[in-house]
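With one protein chain held back, the other chains of the complex are shown just where they sit.
First chain written, first letter: the chains are A, B and C, and each begins at residue 1.
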């Protein structure tokens, strides 16, 4: 299937290009970005930041505008990946959906729309059942389906297997890598040997998105019933390149032992286990060493598609705490979106 | 007064030397360290790591053993500062107390002893009222009084003004600088571009010490009644040189507004305010910018003796969250111990 | 004397404000910056980056435009410090000189003008003898006198005492701190755990400026006779906050021993030694330890106004090599400029 990336020149756009190189199902045929880049070759338009070479064929392509017309003129595509800045994403993604294209979006603009699915493929792929209602309500032949904020992913994923125990309240403190802010992003004078205990809008996203992802698709497939979990987040930017580490405190409705939690994680294979999707990896990998997960050692677990968990310990009656780590531009962004597209295709939703 | 530093060659020992240079009350006259250093000049024995020059007079002194006899032979002292490794501190500090000397200790060995005060000068200097009971029980003419773990300090200090609101439960996640592990301490391959979500024994120290510090000296001055606050900590080592940043979630017994908390901090002057001690600084400095405190900008507030607080926000009914930052080897170690000695002297407890 | 800082909101502008706080001779009375900042309070206009607090009085001042008229309207000044971006500095500084003001500039725009002095106060303050010729040629009542690029300073300063030995050729490789690029400057994704072996224009500046600074003022005080030293530079940006470290290889006309070089440095007091200027510090401090100078330990030597030198060793006949380190925003920028102004004032050149 032919695909385009909206926002192809940014850090996450580059990650899409890197991960889609040689992909068995999807080929990047059109590159779209902001006005500043339109008409340039991708090689000229993008300051390549990945640690593998930019594919030559990609470098030679001409960047087009983020409109359905421009993408159509450049040859047309079957699937749209969007990693646009949030302020541009809203109307742009709608235009592509209206033009009949499936839009899989990393942008936050539509995430909390009642008729837009918010998907972690291993957690709630059934929420894509909302798409029919979305099409009907909006009169679109295409659709928009969103992926969560990169710091929401490891939290929601590790909570999912614990839902049967009755998750009541969660305190989460994040230690987030610099790549989450894009490029040029955080100034080095603010990053080197420093922590910034604030990321604008991030805490609200984690607090809102977790309940939607862990919620239940209403039997009529018309809306999501949000999970009743109180989530309180505190977010920090740390001088690490990639990976979001999270310290999580969970309060349950009733007593849960550490071994029950561990068993729930060990047995969790994720909702897409049987589909043998190209980008699928074990969603949760637990490490028994006392000082893990660590960014440097664990962020590439499962090619960056696994959340590494460790330090599970009791925190008194009805409480546990643990740490988890996820690669924010692979599992938490481009990789998660590609896996999402794979699920949709496997389920026949990409036509 | 003449003083010695037990563990003078280590990172915190060096900080003591740096901070005591030109101190109006205390002079470092004897340097004591482990066998490896004994008999060498301090210049040869210590790998100087401060960013100001090693005082020449100190460099020329000969390091002596950590025994009362050796210190006496080197001229004797009036006050002992101990920053020994915990496994050595226990019996060594006792020997000095038995020999009639006041020992102010940064080591954890005796912190939780029922008859040993655990002091943050601005919070609970009255707990030094235990000293008489300690002397009597142990038959010592000297005494031991302890300082808390460096990551306990900013937490206990910022909670102190909130006690009237009924602090019930606290979740704290720390982001701790590398100097807390001493020298050579953390290997650079574990530190650079990485976070280690584990510091051995640290969480237990925070959880235990906070209640003792915030507790009440029994009217008979015989013991501390521990404050009934549940504290749960999660500790991380981050690639920052100095400073411990903490993300704190507090649950109160009843509703408390953000403005009440802010007012409590603004009005807090600390228990030693009137004493005009040489090392005293404003204990709590609140910053209104949305992205503070930061290690690079704030760690030296009040010459490293102030805890900087920010990001106070409501976290639902009966809950708030905030961030605080303290210089771990100044306020949290050498500076705090010196201020502690100043209080003791001002109160006549140093003889 | 009343002073203004052109470019007051940038990193070096902030360093000027920090260093001039409490200065016995100069007071910052007017803050000037680009259009974006004009009319705002300094507190609102500048993202304060120093690790000491912004002086309150400064924060409340209103930023004015970088024109003589605006500065005059704001109360007028006696001395102008310029740390404007190079592309703005040229005509702006000329306007102030034309308006009768002494302009001491950190910008590169006029550095290589034949009638503009390029001064390291300890090296060639006599070059300010050009000012009379400059005024006459340009018809100005004020003047412009420049300071070198921050990476030129430690090289030219350490070569100065070696000139009597006949310096023939120099290879210098720099390892430069991030603050040299200003704010936001280098993106953290380019800085963290990385070296960028390129700084635009930097090598040419070092290669050109060194000869001018080490040159001789023609007896008629009309021009500088450039020193005949071949300088070849290679510049790198390293993940260090402040400080430029340089690895220097020197070839002489004839044999010179390591001890001769060392003696020359030890005896060097700098051209302004007798003047007892407020900001003067020992210009060169040699460290005998084998692994110095280091940014973290040595960059603040002499309050950041000394160049630390080490690792002097023979490199075969007629050759030596060594390492030197200078604080790029103190000695290499704001501090050097202030010391320059102090020399001018001591010599009666500021009126």
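In this text, contacts are C-beta pairs under 8 Å (C-beta built on N, C-alpha and C of every residue); 3 or more make two chains touch, one makes a residue touch a chain.
Just so it is clear, the structure is predicted and the values come from calculations on it, not from any experiment.
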Touching residue (missing chain; options C:57, C:195 or C:258): C:195
Full-complex contact with the absent chain, from C:53, C:67, C:222 or C:236: C:236
Options B:1, B:70 or B:192, residue touching the unrepresented chain: B:192
Omitted-chain contact residue, chosen from C:6, C:175 or C:206: C:175
Touching residues on chain A - with respect to the absent chain: 48-49, 51-53, 192-193, 241, 296-297, 299-301
Hidden partner chain, residues of chain B it touches: 11, 49, 178-179, 183-193, 239-241
Residues from chain C at the interface with the omitted partner, ascending: 171, 173, 175, 189-190, 192-198, 200, 230, 232, 234, 236, 238-241, 245, 247, 249, 290-297, 310-311, 315-316, 319, 321, 323
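To be clear about the criterion, only the chains that are shown with their structure count from here on.
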Farthest chain (mean CA position) relative to chain C: A
Whole-Å gap between the CA centroids of chain B and chain C: 41
Separation of chain A from chain C, taking each centre as the mean of its C-alpha atoms, in whole Å: 48
Where chain B touches two or more other chains at once, by residue number: 192-193, 241, 296-297
